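A single protein chain has been omitted from the complex, and every remaining protein chain is retained in its original position.
Per-chain residue numbering starts at 1, and chain names A, B and C are given in the order in which the chains are listed.
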Amino acid sequence: MSVLFHSRTLLPGAILTLLFTAAALISLVWVPYDTTVLDIANRMKPPSWLQPFGTDQFGRDILSMIMVGARTSIAVALVAVGIGMAVGVPLGLAAAARKGGLMDEIIMRANDLVFAFPSLLIAVMITAVFGASALNAIIAIGIFNIPVFARLTRGAALSLWNREYILAARVAGKGSARISLEHILPNVANLLIVQGTIQFSLGILAEAGLSYVGLGAQPPTASWGRMLADSQTMISLAPHLALFPGLAILLTVLGLNLLGDGLRDSLDPKLRRART
Amino acid sequence: MSLLTIRNLSLSIHGLQILRNVSMEVAPGRILGVIGESGSGKSITAFSVLQLLPGGASCTGSINLSGKDILSLSEAEMCGLRGRDVGMVFQEPMTALNPLKTIGDQVAETILIHERVSKAEAMVRAADALQRAELPQERFPLSRYPHELSGGQRQRVVIAMAIALKPKLLIADEPTTALDVTTQAQILELLKRLVAEDGMGLMLISHDLAVVADLADDLVIMRQGEVVESGPAKTLFGNLQHPYSRALLEASAHVPERGNETLEQPLLQVRDVVRDYTGHTHGWWGKTTQFRAVDGVSFEIRKGESLGLVGESGCGKSTLTRAILGLEEVQGGEILFDGLPVFTHHHANQIVRRRMQVVFQDPYGSFNPRWRVDRLITEPFHLLSDPPKGAERDAAIAEALESVGLSASDAHKYIHEFSGGQRQRIAIARALIIKPDLIILDEAVSALDVSVRAHVLDLLADLADRFGLTYLFISHDLSVVRSITDRVLVMKAGKIVEQGPTDTVFDRPNHPYTQQLVAAAPVLPAGIL
Amino acid sequence: MLQYFLKRLLSLGLSLVAASVIIFLALEVVPGDPASYMLGLNAQEDTLAALREELGLGGSILERYAAWAGGLLVGDFGTSYTYRTPVAGMIAERLWVSLPLAVYALVLSTLIAFPAGIWAASRRGSHADGAVMGVTQLGIAIPNFWFAMLMVLVFAINLRWFSAGGFPGWDAGFFAAMKALTLPAIALAMPQASILTRVMRSSLLDTLGEDFIRTARAKGLSKGQALWRHAVRNALIPVLTILGLQFSFLLAGAIIIENVFFLPGLGRLVFQSISARDLIVVESVVMLLVFAVIVVNFTVDMAYAWVDPRLRRRR
Partner (left out) sequence: KSDIVVAMQLEPPHLDPTGAAAGAIDSVLYSNVFEGLTRFGPDGSVNPGLAESWEISEDGKTYTFKLHDGVKFHDGSDLTADDVKFSLDRARADDSQNAQKALFAGIESVEVVDPLTVKVTLKEPNGSFLFNLAWGDAVIVAPESIGDIKSKPVGTGAFKFTDWVQGDRIDLEKNADYWGEPAKLDKVTFKFISDPTAAFAAVMAEDVNAFVGFPAPENLPQFEADARFQVLVGSTEGETILAANNKLPPLDNIKVREAIAHAVDRQAIIDGAMFGYGTPIGTHFAPHNPDYVDLTGSSQYDPDLAKKLLAEAGYADGFTTTLKLPPPSYARRGGEIIAAQLRAVGIETEITNLEWAQWLEQVFKGKDFGLTIVSHTEPMDIGIYARPDYYFQYDNADFQKLIADLTAENDPAKRSDLLKQAQETISRDYVNTYLFQLAFPTIADAKIKGLWENQPTQATDLTAVYWED
């Protein structure tokens, strides 16, 4: 537990992250008002005691919408980061194990190529092909997480491959796959967790951005980005419609970033270098 | 009259006491050697003089530099002092220079900071300083960048920077630790000459008694932030009072007792081995370069023998080790272990591999920090087709740990809970656990403090005795090699230039390179033990 | 150096070819027919066929790829399906909005980030450092389109200092054009400046911990002198990398921001074209953006050599 106090950012980060995770989880069983029921007569009501964030253009409770939206954001970002890790980490490990080889070269060139595509463009293209949906947003964001994790893993793994304990493992007759799994992976895990939180926050931002331009989760699924897009024309009429979802994104991303920084400092002070 | 006087200097960092009542003096034209084990506070003492201390440090006592009380000077006044009155040379020449600036600029900067001179004039004087540090302009123009120089040459640049304004005091903090013996000898000679020419005072910090012994006029021996003994070198050496000092001295010259006999039968035969590295200058598309790291090496190790391999950094020792261990394929020649090739059909021969193990230099880097000791030392079981399990495994672990002087209960600790010496014992335990015939020790004791090193050497000798082990002992430290090997190979630029019984080679070197090496190796003056 | 340059150029060329294939294939499978989009609900089948013929939508994939890629090589981007004008001209016109916007944002973020990063690093641990770090955390976390919305609300609708969007064209005068680009550039630059500030700071702190800084201090340089003379330039290397990467983010981010401020830039062109299934325009714009990113990264690589002499001769 003392880890929590190693860093000034960890605690606030953890609290914010917990808050939104809790909101998402609670929304699975309970929300203040049912978000699937529209109440046109009651639309765009300013914040009140009963509805602290007010109601939206269809008369839905914004607090409830944000809680349900947290679920979407977290799910999309989490799965996208999962994809990035699941594909990127093995690729990075493989590239490092055969440094300078053809495999390494192909992986790194492919990475560069993905990096060369502005991510939103790819998202636009993917949704043009497969249609806009949360799933396609996940795929688009996930694809961009792959090179991030591949590079990070490769870089960290390369420096580990120079360690003598890797040499010792090779002397013990272990193959590179086994060494990658037994020695390299656990030692890059911290780094991956830290980068994971950062990518997670970027994923939430990306989901919001995609939903904002209409390429993310589709109604009736609540999504913060779409709430912002829907409220955009009403911003001068009822600013609270845009304010609360925007703040929700801001605070969640902030929380995750603080958590990531804090974890980095606490898990391993040496990792601070890797932060960009 | 003394130049630098430190009186009762105590220092703490964030409340943690680092130095306690340290006192020492440096006189003009004289060399003060400061020795002590790693962490004894030598560097911190030096930094105190320059007031370049880490954050949170606070000093008491007094530091007096030619009449000025350092501890009472302001930061601006200290800036005026550093570089002009006191020059400093650091341990690590590879990183002590700004990689983006030319050496001329960096040396001239010392001058420009302190004197109102034109850039051109400063450059002229920088050239002069470099000349004095034996970097003549014809061969090392001012426009060179640090990466274009070798380690020893970079250290000369740092020295030139430190002496550019002819400071009264020069502090050299382990200036040669990162260098080869031959380079080390040259740098030490240079420092000695500069002291004599300029009448500077030199504070020479080292953990190596032998390095300091033939240079220093006065000695200070430190331990855990305290000065345990000090005095003029000549008298002090013959007359050490403090038990720690004596232990240090003894450890430096320690020769383990060895008793096992060598059989005639060769265990390892290396014939005409060639190892080329194919490098890519940039990625896979870049042009390839060929580099021959091992060039036609042949030798034999007999059963029960302890063979030494010495040579400068980068001469191919580790490459050869990897080839013997079957980790890399060689481009020419063959390596036979007990008559069997270590490498067959592009794969390491598992039967042979089982009978060799290795101990590396870095006691910190050779263990996965996330594993417990039991898992670490049983890693070589991977080589066995039927590794011991359960109680049998525990017994093997206990035996291995006990044979290196640790207890069976250490098996459940993590590696960070051990000191450097203990870690090296664990490394040896890991090598022993599959009961190999040959153990290769690649700089296995180079990173250890002298006293710890002595213990480990004793342990190695003892183990060889008990288990009939054969060693290939690689080191750049001649005295260590001398103390533990029967025969020695001298390697230079990938070739074996001389081999023979250890004493013969070291006492009557034939090859000019061997002669140079032996001459450069620092030795404690005779008769001080 | 020349050889290195040529090798890199070759690899750059291969990347571009790979990118063009990916883009072409991706858009090849996009469902939707530009002809029926153009002719609407009442179009007759024969009319559609006639239009498709004219648009050059017949032929095999290979032929069409060859025609497109071959055209790119000689600077011919083809003719837009919907606008029926040369794509090159359309792109050139949009580029005059997007490029100045990206550069404006890049300059803004650099101008903010460098001093802020250096300032924070030189006062590590102080309140000032804490404040800078806090602000940059916010800057990274804020969704920039939301920030843009808020800025429009405050500066365009309420205060009426800036127009809410649109672009008068460079004919309207430099200042009018810059004024129209200012809010979008700020929205774009904000997260980038935050990231860059943090990179600058951490890179500087890393450099300040290097041995040669200690050497410099031992020469008698004050903290500030050591920072300016020795640390800043060394710290620039990671910053350059990020700067290069940011260019791609700026281009991508511009797509959303151009929509918020209805700037007639490349991003909006892509959006419009993809919904109109004007695939040839999409292909060419995406290719151009990818080309820009690859070339910028190449330039950054070359810039390393300028910053770092170690890279000059060795290669």
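As a working rule, a residue touches a chain if its C-beta (ideal position, glycine included) is under 8 Å from a C-beta of that chain, and two chains touch if they have at least 3 such contacts.
As the structure is a prediction and not an experimental result, all values here were calculated from the model.
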{"item": "Partner chains on view for the chain not depicted", "value": "A, C"}
{"item": "Hidden-chain contact residue, picked from the options C:Leu101, C:Ala218 or C:Ala276", "value": "C:Ala276"}
{"item": "Given C:Phe5, C:Tyr65, C:Tyr83 or C:Trp119, the one touching the chain that is not displayed", "value": "C:Tyr83"}
{"item": "Sole contact to the chain not displayed, among A:Leu19, A:Leu38 or A:Val87", "value": "A:Leu38"}
{"item": "Of C:Met38, C:Val103 or C:Val295, the residue in touch with the unshown chain", "value": "C:Met38"}
{"item": "On subunit A, residues whose C-beta touches the chain left out of the figure", "value": "36-38, 40, 43, 57-58, 128, 131-133, 214, 218-220, 230, 232-237"}
{"item": "Touch list for subunit C against the chain that is not drawn", "value": "31-34, 36-44, 46-47, 50-51, 53-54, 82-85, 90, 93-94, 97, 149, 152, 156-157, 160, 163-167, 169, 259-262, 264-265, 268-269, 272, 274-278"}
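Operating definition for what follows: only the chains that are shown with their structure count from here on.
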{"item": "Identity of the chain that, by mean CA position, is farthest from subunit A", "value": "B"}
{"item": "Cα-centroid distance, subunit A relative to subunit B, in whole angstrom", "value": "46"}
{"item": "Approximate Å spacing (C-alpha centroids) for the pair subunit A, subunit C", "value": "22"}
{"item": "For subunit B, residues that touch 2 or more chains besides their own", "value": "283, 285"}
{"item": "Per-residue overlap in subunit A, given as positions that touch at least 2 other chains", "value": "none"}
{"item": "Subunit C contact footprint on subunit A (complex, rising order)", "value": "109, 112-113, 115-121, 124-125, 128-129, 201, 205, 208-209, 212-213, 225, 228, 232, 235-236, 239, 242, 246, 249-251, 253-254, 257-258, 272-273, 275-276"}
{"item": "Subunit A contact footprint on subunit C (complex, rising order)", "value": "11, 14-15, 18-19, 22, 26-27, 29-32, 137-138, 140-143, 145-146, 149-150, 152-153, 157, 195, 198-199, 202, 206, 238, 242, 245, 248-249, 251-253, 255-256, 259, 270-271, 274, 282, 286, 289-290, 293-294, 297"}
{"item": "Residue numbers on subunit A that touch subunit B, as the complex places them", "value": "100-102, 104-105, 108, 163-165, 167-174, 182-183, 186-187"}
